[in-house]
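One chain of protein is taken out of this complex; the other chains stay put.
For clarity, chains are labelled A and B in written order, and residue numbers in each chain start from 1.
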Amino acid sequence: MAIGRIVIDEERCKGCALCTAACPKGLIRISGRLNGSGYHPAEIVDGEKCRGCALCAVMCPDVAIEVEKEAS
Amino acid sequence: MKKIFSRPRSMTDKPMHFCPGCTHGVIQRLIAEVIDDLGIQEDTIAIGPVGCAVFCYDYWDVDFQQASHGRAPAVATGVKRVHPDKVVFSLQGDGDIAAIGTTEIIHAAARGEKITCLFVNNSIYGMTGGQMAPTTVVGQKSTTTPRGRDRDLAGYPVKMTEMLSVLDGVVYAARVSVHNPANVLKAKKAIKKAFEVQLRGEGFSLVEILSTCPTNWGLSPLDAVRWLEKNMVPYFKLGEYKVPEEKKHEEIAVAEVAG
Partner (left out) sequence: MGKVLMKGNEAVAEAAVLSGCKYFFGYPITPQNEIPEYMSKRLPEVGGTFLQAESEISAINMVFGAAGSGARVMTSSSGPGISLKQEGISYLAGAELPCVIVNMVRGGPGLGNIGPAQSDYFQATKGGGHGDYRVIVYGPASVQELVDLTMDAFELADTYRNPVMILGDGILGQMMEPVEFSFPENSSPAPKPWSTSGARGRKRNLVTSLYIVPEELEKHCLKLKAKYDDVAAREKKHESYFADDADIILAAYGTTARICKAVVDQAREEGIRAGLIRPVSLWPFPDAPYNTAADHAAAFLAVEMSNGQMVEDVRLAVNGKKPVHFFGRTGGIVPAKAEIIAEVKKILGGGRQ
């Protein structure tokens, strides 16, 4: 059961990959898909392991990530 | 699950124009977060610069004036003198604040204008295509320093925060960076402190924020944050150069002498 969940707005994402380095668990990668602007958006893999730390969102320059967390 | 991170209320919905991985977007968001946290969206008047942040009016939902290159602190002065009860801040790049606008920033700071200046230092001219900035570090290549900044020819980078922090009108001066999450969180704290200084009517506040320019540095966004840490942080040392407490002690000392 995941503690956290992130939602990446793929159309806002410019594929810069700063979030991939920010995630302490390495759960984010750049996808092979193209978005409407021609960027490869980031995607989460192994979402079950997300702790909802929000560091990916903190680092995102395009405010493309929303984070949810289980109330502790 | 509870939403713990989403777009700040005082940001508009418009996608930002910055290049992929440019950390300027992080700074735009941090400012909006601070405006939200302090509940001042309806009492804030922002002043925009010329440079990469020229379109920042599109991203904040606050009253806004667009200044000419380097003059934001003078425009902010005019606004604040008319509306002393409002929160007035400028966002300026290194060319804006540390080259063409040095006169305006120094004197706004010296007057102790009750405004907040937020200075994005990415050590290069971004909007015009990568020319040397006043903050380009020695040895750094740009389109006008193709062999790297030569100290004999072009001198040394300007350390604005150190310079401004010695002025008596300055109450808060800090340099932060946004090259990793820990520093982003520290940057937000500094921006918040700067606004709080203004809200308390104490005087001038400045936050210099080191930021990347992957496009004009010719690096990937991930390499750019590493480059910043390796090349900018050692020269532009992070930290608080002046905090309100010092100001208080100083005033007490003066009062004692006068008394």
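Simple rule for what comes next: contacts are C-beta pairs under 8 Å (C-beta built on N, C-alpha and C of every residue); 3 or more make two chains touch, one makes a residue touch a chain.
Just so it is clear, the model here is predicted, and its values are computed rather than measured.
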{"item": "Shown chains touched by the chain that is not drawn here", "value": "B"}
{"item": "Residue among B:V79, B:I97 or B:A133 that touches the chain left out of view", "value": "B:V79"}
{"item": "Hidden partner chain, touching residue among B:R71, B:K114, B:R149 or B:K193", "value": "B:R71"}
{"item": "Touching residues (missing chain, whole complex) on subunit B", "value": "41-45, 47-48, 54-55, 57, 61-68, 71, 74-83, 86, 103-104, 106-107"}
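In the analysis below, only the chains that are shown with their structure count from here on.
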{"item": "Interfacial residue positions of subunit B with respect to subunit A in the complex", "value": "1-8, 11, 15-16, 18-26, 29, 180-181, 184-185, 214, 220-222, 225"}
{"item": "Subunit A - residues contacting subunit B, complex", "value": "4-5, 11-12, 14-18, 20-22, 39, 52, 54-55, 57-63, 65-71"}
